[in-house]
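To start, the structure under review is shown below, and the notes come after it.
Left out: one protein chain. Kept in place: all the others.
Labels run A and B following the written order; every chain starts at residue 1.
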Amino acid sequence: MPSTGKLRVIRRVNLLISAALLAIASISPAFAGWGMPEPITDQAKRIQDLWVFTLIIAVAVFFAVEGALLYAIIRYRKKSDALPKQTHGSTALEIVWTTIPVLIVITLFSYSFIVLRDVEKKAPSDALSIEVDGFQFSWQFTYDLARLGQGQAPAQEGTFSIIGTAANEPTFVIPVGEPVEFRLKSNDVIHSFYLPNFHYKLDVVPGRDNRFVITANQTGEFTGQCAELCGINHALMRFHVRVVERAEFDTWVAEQVANKATVRQP
Amino acid sequence: MAAHAVATQEKQGLSNGMLGFILFLASEVMFFGGLFAAYFIARSDAREWPPVYLLTPEQVAAGVKLEVEFWLPFIATILLITSSVTIQLGVFSIQRGNRSGLIRWTFISIVLGLVFLVMQVYDYSQLHFGIGDTIYGTTFYTLTGFHGLHVLGGVIFMGIILARSLAGQFTAANHEAVEACSFYWHFVDVVWIALFTTLYIIP
């Protein structure tokens, strides 16, 4: 029979748990993607699946260990002056609790290795390829008219660029449903090209040719920013991407080309 | 010292001081390891070595040439290896209780060390590139410069040993500082052999 004191404690704990659940429920719509923002590329979806898988294991481990800790704290409070049994260890247990983490990490490693291989696939040679120049403190996105992707015959020679400033954040445009390659360049310091909805970032390193590929699977406008400290206005190195249907993309390119100011002949 | 020796277990082999000194040398190895890593990464990044393609027209016009002299450093290397032998002969002398032998060999080692330093400085003055002339100049002067500082440190160390041996502080039973000094000098020597091989011999 629990004492009334104990009952009161249990009631309080119940109240606390319900309050916590309520709090979680109230903020959960904001974190529908298991904490991550909406994935907008095929690659991001794979990474999110890996994240969810890892998170489930992590949460399970957390509750198991934290639960055991709480149990031990409550159950084995000092009740008498009698000495507890002096156990110095157990080789069998040590082997078990070394093996279990090894199995868990091998599982996680294998899965993450597969995802890594898939998200780092190279771009097909006819894919749209955009050169991204990071500089203190904005971005320049350069399109090569000969590499606009999707079997489009090269319209003409030359390039055009979207150039931002810290005050005037650049917006670039990509088509949905086809691979797009980003080639990252920097001439000053290291930046990092990070778009949360890609679930991906890659550093923009002077002297390195870093590139990656995404295939967007939905349209919309999304915001990214520099993720590597690059100086005083690092926080203002934001950019926007508009993902649109192919036809709209072609129209946009035509507009850019028509605006001769941004087109440079080779 | 007696106060600190209390409650310690007397052990065979290395003394505490010698063990501590060897650990210090281990940290020195890691320091040079970092510098060597930088050098080899630079070499593996470069299309050719020396990386003459990196020179700007201004540097070329100013007469920058990424070339090192061979024979002078080669002679310096021989001298440094010799000094490693002579300091060891000093250690052997005092192990037999021969104090004048220790004084003589230490003095010779100091002279050899100083000649090495003079030759290195002269060699620097003859080169047609500076520390700012591409990664080649940067790594060259950084590696040889830090080594040179260690040679200088070793010469000072040997100077202290010389002064102490002139004051009659070392005997066949008590000459740990001499051995520590010889360890240090051998270490400096080995680093130089590695440096000479990488900077002057490997094309």
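Observations on the model:
As a convention for this text, a residue touches a chain if its C-beta (ideal position, glycine included) is under 8 Å from a C-beta of that chain, and two chains touch if they have at least 3 such contacts.
The rule we apply is simple: contacts and distances are computed from a predicted model.
The subunit not displayed here is recorded in UniProt as "Cytochrome c oxidase subunit 1", chosen from "Penicillin acylase family protein", "Cytochrome c oxidase subunit 1", "C-type lysozyme inhibitor domain-containing protein" or "Outer membrane protein beta-barrel domain-containing protein". The hidden chain makes contact, of the residues B:Thr138, B:Gln169 or B:Thr198, with B:Thr138.
Only one residue in the set A:Ser18, A:Thr165, A:Thr223 or A:Asn259 touches the chain that does not appear here, and it is A:Thr223.
Contacts to the hidden chain, counted on subunit B, fall at residues 2-4, 6-9, 11, 16-17, 19-20, 23-24, 26-28, 30-35, 37-38, 41-42, 45-46, 51, 54, 130-132, 134-139, 142, 146.
On the side of subunit A, the interface with the absent chain consists of residues 30-31, 35-37, 46-47, 50-51, 54-55, 58, 61-62, 65-66, 68-69, 72-73, 76-80, 82-90, 93-94, 97-98, 100-102, 105-106, 108-109, 111-113, 115-116, 119, 188-190, 192, 194, 196-197, 199-203, 205-208, 210, 223-236, 238, using the contact rule stated above.
Throughout what follows, only the chains that are shown with their structure count from here on.
Work out the mean CA point of subunit A and of subunit B, and you get 49 Å between them.
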